[in-house]
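Just dropping this structure here.
The excerpt is restricted to a subset of chains, each kept in its original location.
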Amino acid sequence: MTEFTHFDETGASRMVDVGAKPVTARLARVEGRITMHPETLSKIQQRNFKKGDVLEVARLAGIMGSKQTGNLIPLCHPLPIDGVSIDFDFPDDCSVTISATVKTEGKTGVEMEAFTAVSVTALTIYDMCKAIDREMVIGPIQLAEKSGGKSGHFLRTKPVNKSE
Amino acid sequence: MTEFTHFDETGASRMVDVGAKPVTARLARVEGRITMHPETLSKIQQRNFKKGDVLEVARLAGIMGSKQTGNLIPLCHPLPIDGVSIDFDFPDDCSVTISATVKTEGKTGVEMEAFTAVSVTALTIYDMCKAIDREMVIGPIQLAEKSGGKSGHFLRTKPVNKSE
């Protein structure tokens, strides 16, 4: 039966030994959404082609945040990262969707790096806009795709920017 | 008209000067949820009274993450923190709700510290359980209460653990 790998048989937390795992090319893509008042989104979009772009600040924060994953998540292995990209979309008049893709060659996957990238991006959008909209909602954030490693290819069929 | 305070009139990003703001007692409470397969929640709950408790690991990560807020959010002021507590609840058979309360005496609020605490807590729950459930969904995460500072008391009436 599958068990929590981050605990040993006595229940002690541990950073799992991945010494015997092969180095493979790995990719993870995580999608998230932040919902806000339509006027807030409208203000973000008006700035989208000028200096002072909320989403560019948030994108940089997300990329930098992905490099902190090993420091934030207690039992996560510190990993080199080969590349990070973050895309935004606007599925309706009150939401921004965030998609982060992280790649590496390593012994463990980069799901947590992609989750952290999306989370810090969303937190930064909130921080930049909170003076005008305190009611923004972060989430859902979920794994969209994962490849590399022995668990095989994972692809979620329903994207986060469809209404759920 | 209310504008993005993190940009100056030319659109340049900045850390807003709060030098003239008074030091006041401040509190922020942020609530979030992570949804999972019922068997995953069941496994988490079975460990709840033993060593190897997923939620205790996640709680510590969230408290430690709140101390990194100023390093993660680009234009956020670095702040001393007077106290952080994180509570969990189980509103149904497939969700954990996370409530983080952060207090300080300072010139700016601690919303972002509470948001970061909830986010890192949720990320850690995901990391601890991802070997058994890759489809967990993080969110919604939203401000529940805020006091102190000139913007007055904010209290969201509909809690995050009610179905939306």
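We call the chains A and B, going by the order they appear; numbering starts again at 1 in every chain.
Here, a residue touches a chain if its C-beta (ideal position, glycine included) is under 8 Å from a C-beta of that chain, and two chains touch if they have at least 3 such contacts.
Just so it is clear, the structure is predicted and the values come from calculations on it, not from any experiment.
Because every chain is the same sequence, the assembly can be counted simply: 2 are drawn, and the full complex in the file has 6 copies.
Quick note on the criterion: only the chains that are shown with their structure count from here on.
Put simply, the C-alpha centre of chain A and that of chain B have 16 angstrom between them.
Those residues of chain A that touch chain B in the complex are listed here as 2-7, 10-13, 32-33, 43, 47, 50-52, 54, 57, 60-61, 64-65, 68, 71-76, 111-112, 115-116, 119-120, 122-124, 126-132, 134-143, 146, 151, 154, 156.
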